[in-house]
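In this view, the complex is presented without one of its protein chains, the others remaining in place.
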Amino acid sequence: MIADIKAFLSDFLVLGDPLIYGADISIVLSMVAIVFVLSYFKKWKWLWKEWLTTIDAKKIGIMYIIAALLMLFRGGIDALLMRSQITFPNEGFLDSQHYNEIFTTHGTIMILFMAMPFIVGMMNVAVPLQIGARDVAFPYLNALSFWLFFVGAMLFNLSFVIGGSPDAGWTSYTPLAGAKLDPGPGENYYLIGLQLAGIGTLATGVNFMATILKMRAPGMTLFKMPMFTWSSLITSLIIVFAFPVLTVALALLTIDRLFGAHFFTIASGGSPMMWANLFWIWGHPEVYIVILPAFGIFSEVISTFSHKKLFGYKAMVWSMVLISALSFVVWLHHFFTMGNTAAVNSVFSISTMAIAIPTGVKIFNWLFTLNKGRIEFSTAMLWALAFIPNFLIGGLTGVMLAIAPADYQYHNSYFLVAHFHSVLIGGTVFGMFAALHYWWPKMFGHVLNEKLGKISFWIFMVSFNICFLPMYFVGLMGMTRRMYTYPEGLGWMPLNVVITIGAFGMGIGFIVMVYNIYWSARYGKRDKTGDPWGGRTLEWATTSPAVEYNFAHIPKVETADAFLHMKEKGTTGQISKAPFKPIHMPNNSGKPFIQAWLMFFAGFGLVFEWYWLAIPAAAATMLVMAFRSFEYHDHHYIPVEEIERTESATGRLN
Amino acid sequence: MKRLTLKSLGVLALFLVFLTGCTNKVAVLNPQGPVAKQQYDLIIWSFILMAIVVAGVLIIFIYVLVRYGRKNSKGYDPEDEGNAKLEALWTIIPIIIVILLAVPTVKTLYGLEGPPKPANATGKKVEPITIEVTSVDWKWLFRYPKQGIETVNYAVIPEDTPVKIKLKAIGAMNSFWVPELAGQQYTMPNMPMNMWIQADHPGDYLGRSANFSGKGFAHMSFHILAKKDANFDAWVKDVKANKPALTMEKYKKLLEPDIAGEMTFSSYPKVLDKKDAAMEQHMNNDDMEGGMNHDSGH
Amino acid sequence: MSSVASNQSNKPYEPLEYSTEDGRLRILGFWIFLGAEIVLFSCLFATYLVVHSHTAGGPTSKELYDVKEFMIETFLLLISSFTCGLGTHELRRHNAKGIIIWLIITLLLGLGFIYMEVNEFVKYATEEGATVGRSAFLSGFFVLVGTHGAHVSLGILWMTSIIIQLAKRGVTAVTARKVFIVGLYWHFLDVVWIFIFTAVYLTGMVL
């Protein structure tokens, strides 16, 4: 009996690795600490009422962003562990299995659990405000999206301590990731964790498309929308049409692994390449999902801090539309080297290169927005400016990869690794950092310290180049990705040392940023006006942080840069002036939280093939949905007195 | 702000040094055969075009920052919102660049389908040789069907001779990459593929798997030894005379997941030749029911 | 009910399900979701078609499919789509009873379809040894057709819940929207079936 339990535990828990014991201990300790702090300050009820059951997009956005920062930390630690292992030849810091798990979780977490929630978080924070709406179209669904993402991320991270992490790369190619070559729960975690988060993301896409299409303030025609809203609309569109593909790919591989089907196996006629095909049909649009919102943010930031209209507004919009359509017809460039005919490779080579054209249009429009401007080098602006040359390098190396015969030489080498970090960090991460500094006052009511912000910017940005530029060369020297070690005598060592130094430098830059967050929360300048930067769009028309209902009166829009126009006309006061009408708001609800956690248990059951857990949990999920369907009283009115009280508390009424 | 752009220029300069100077260790930029050479030419051509784009963008970037980055710079115009001519310009130039890239890309793609053209000026046509390359977890098997030889983790080829590589996989996918001789192709179970390599000079060219295949992946490197024609024939003779035969038992052992050193066999089980396709299928199957009579129609 | 019918008498008539902001939003949202569903099914179709010939020595499509069976399944669904449409038609006339009757007929037809499909699957598995794990072709077949079947089953549960709500509350802006949306879903599943009918069954007879 005891032996049975022991055997079970040693399978269940990941044993025998000091690093993981360390993680176990720190997880337990931080859990205990959280529970203690919450109980000590009697915050349980507050947590439940204000956060866990909230369906206010602004708060959901903040939760997304917190999750994203935590995941950036986790993914960053993974990165530093990897770098430590491959700095010198023949190191023994991590063994092969461990290294494989780490790059898999690093890539997966960074893209799906860091970049995605960061973006969706920013959309939640800014889009309803920018279009002058009170919330998103489906607030309840929005909360469900968040909690699905959250439990997906939790499930994925759990693999580290229970059962073992996935180890087949974030791309999870079959047959390597199939049941035969990769038995055990690790890969199941990947499949189910991504599935949960992916469904949440799909719902977000639907939600934001409906929000932006239908809930804009009166007068805000499509071509008067702020650029971030435009980018969110187009990103949502890509999400809606790309994520179902991920859903299917994951489901098919799950069915292969759990129920013995033969989609991607080698045996019984399965087609391993079909996985690569489906994965990239989703995967390529995915990289534009994570870059387009960043483009939108750069447009906002560059225009705001050049104190000038965005140059070529229409071209900016149409180039994004074109990018979104093209993003669905280029996926094969990720497997040029899988023996395709020359015709296939030619077509996909050219379609890929074509994306350079609309992207170039955007780059030049940003440059010409700066032109004739009055450039103010705020921290947010520095991130936006640094984006231009850094992303340029990444984009151009992308075009080099798009040349199929040349890709035969670059594919899966560090040249590729360098490319995608250039665009993911130089584009997406820089964009998110710009957004963080830009919208921080809108989220929390105080600005981040500029000096610390600039220090962290310079450290991070310079280290980023020290880290990733040499990677292009090690790639050309023949170093392939996903090698847990390399032999001596190939001349790869010096550059790898430089790369690792850069990686740690980025860590330091990030620490300064975190310190800035802490410092500013305590001492940072409070933003009383709601408009700290001389903003141009509607989110700056309301208070910082925005009140629950966003705007006491829905603003009327006449031009693009609506708020700037109001300021020029002197009509800004109208948004918060009496007389008020009661405001219709949806009720908070615990159901999304509960439903998501039920799905977590269903997922956990599937990971270990414990159907006694999976089936009841899934059934309970359906039950919650049925309850929801029968729920008719899910909204309330904020009475006029309360609006008056809130508005005068913000000092906007007298 | 200037620091940022200067740095980018520095980086560019560094890149140029790498291109012109010590490229011996930079395998991709050191092509040693016609296949790699074609790819190298494309790389250089694309690099030149990219450098032009970088220069163009950086010049504008530096100009606007320097000109409009000061507190009281003249020419501030908050209403400046577009310029049809300029916008047309930066749509058309990229289109031209893309065309300049696309044409040689397509040409090269079709060119790579056949054997490389003879490299030396004599232009004499040489009979290609064929090597069947199979990746197994985690080693490379090289089979010379005509010579009847099998080697592990290294292969010998005659110089200036097109070598047809037939790629197969048992187990996970890998990718066959010898950067100095040719860009890679995947090895895939159930999908035999071909590629060509050719070496201009005798030498020892390092290759490795470029596609992750599990625990032993990092150790999946191999050597391609190019020899003068006569030496190649001598090597074949020597192997035939002095090396052991690959038995079925030994072969099955090789298929087990493990890393291995270099090995040489004077022959391999003939059954592998005959029931080649069926045999690979068999080895790849995880259950035996579908086994040998799997339709290998493709 | 009468209060709803007479509202906004000065404005031109607007179907009830579009009469509130919430209703309009949800209907648009559902259309967008259907766009996503199209892509979801397209991946299953692509996979099925790619592995169609990979039978690994097991049963082939020609051996399995039975014209009579899949034609009956097709007619059941086509007619149910029609009766569901009549439900929406009654909705526009604010006739709760009419809606409920047509929706129940739709449900029965749907149940008939599911019954036939389950029978078909069981027959394949028991008589021909054709299971998901037999070959790539069969994996593709069962998962594509099964996903559609799962959608139909879900639709049945959903429609049942809406019939109950309608019986309890009559035709209001909210129930109208729900009836309309479940109708969209049902018609959509018919569209998917048409493609299954074409790309799986009919094509399976040819190739």
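Per-chain residue numbering starts at 1, and chain names A, B and C are given in the order in which the chains are listed.
Basically, a residue touches a chain if its C-beta (ideal position, glycine included) is under 8 Å from a C-beta of that chain, and two chains touch if they have at least 3 such contacts.
The working rule: contacts and distances are computed from a predicted model.
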Remark   = Given "Nitrogen regulatory protein P-II", "Glutaconate CoA-transferase subunit B", "Quinol oxidase subunit 4" or "3-methyl-2-oxobutanoate dehydrogenase (2-methylpropanoyl-transferring)", the protein name in the UniProt record of the chain not shown would be "Quinol oxidase subunit 4"
Inquiry  = Can you say which of A:Y99, A:F150, A:F241 or A:F295 touches the chain missing from this structure?
reply    = A:F241
Inquiry  = I'm checking contacts with the chain that's been left out. Which of C:T20, C:S42 or C:S161 qualifies?
reply    = C:S42
Request  = Identify the residues of chain C touching the omitted chain, counting contacts across the whole complex.
outcome  = 11-15, 18, 24, 27-28, 31-32, 34-39, 41-43, 45-47, 49-50, 52-54, 67, 71, 74-75, 78-79, 81-82, 84-86, 88-89, 92-93, 183-184, 187-188, 190-191, 194-195, 197-199, 202-203, 205-207
Message = Need a quick check: the contact residues on chain A for the chain that isn't drawn.
response = 209, 213-214, 237, 240-242, 245, 271, 273-274, 277-278, 281, 325, 328-329, 331-332, 339-340, 344
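Heads up, the rule we're going with is that only the chains that are shown with their structure count from here on.
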Request  = Take the average of all CA coordinates in chain B, do the same for chain C, and state the distance between these two points in whole angstrom.
outcome  = 49
Task = Indicate the whole-number Å distance between the mean C-alpha point of chain A and the mean C-alpha point of chain C.
result = 34
Query = Which chain A residues sit where two or more other chains touch them?
reply = 265, 267-269, 271
Ask   = So which stretches of chain B touch two or more other chains?
value = 290, 294-295
Task = Give every residue of chain C touching chain A within the complex, in rising order.
result = 24-26, 28-29, 32-33, 35-37, 39-40, 43-44, 46-47, 50-51, 54-56, 58, 132-137, 139-140, 142-143, 157-158, 161-162, 165, 169, 174
Query = So in the complex, which bits of chain B are touching chain A?
reply = 1, 4-5, 7-8, 11, 14-15, 18, 25-29, 36, 38-40, 42-43, 46-47, 50, 53-54, 57-58, 60-61, 64-65, 67-69, 73, 75-83, 86-87, 90-91, 94-95, 97-98, 101-102, 105-106, 108-110, 112-113, 137, 167, 171-173, 175, 177, 179, 182-186, 188-191, 193, 206, 208-218, 221, 284-287, 289-290, 294-295
Remark   = Per the touch rule, the chain A residues reaching chain B in their complex are 96-97, 100, 167-169, 173, 175-176, 179-182, 265-269, 271-273, 306-315, 335, 337-339, 342, 345-346, 349-350, 353-354, 356-357, 360-361, 363-365, 367-368, 370-375, 377, 385-386, 388-389, 392-393, 396-397, 399-400, 403-413, 415, 461-462, 465, 469, 472-473, 475-478, 480-487, 490-491
